[in-house]
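Every protein chain of the complex appears in place save one, which is left out.
And then subunit A:
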Amino acid sequence: MALVNPDFVEEVKRSDRFDASACMNCGVCSAVCPMGIELLPRKLFRYVLLGVKDKVLENVETIYSCFLCKLCEVNCPAQVHIAENVRFLRYYMNKKVFKI
């Protein structure tokens, strides 16, 4: 059971470069991810867009594990700024969770 917070995406995004909503959930990113983490990045973005904040907070380690190598991004048919979106999530975590 997870609480849904529809405003969560507004809390996370810092600029127009946060474009997770362009993701069409095709799964190419997860298939090519060198980390092989199935959650990264499409499921994670889906949690953000749906406002399932608890699920995002549960996955702190995954969010910081991403290499930001952009292999997913060069293969993304929707040209989502995946690495930048992950960086926004880190910014959010730093501020709200770690109080940095």
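Everything below uses one rule, namely that a contact is a pair of C-beta atoms (placed from the backbone, for glycine too) under 8 Å apart; a residue touches a chain by one contact, two chains touch by 3 or more; residues count from 1.
Keep in mind that, in the parts below, contacts and distances are computed from a predicted model.
A chain of the complex is left out here; the name its UniProt entry carries, from "Chemotaxis protein CheW", "(Fe-S)-binding protein", "Glutamyl-tRNA(Gln) amidotransferase subunit A" or "2-oxoglutarate oxidoreductase subunit KorA", is "(Fe-S)-binding protein". In the full complex, subunit A makes contact with the omitted chain through residues 14, 34-35, 60-61, 64-65, 67-71, 73-74, 87-94, 97-100.
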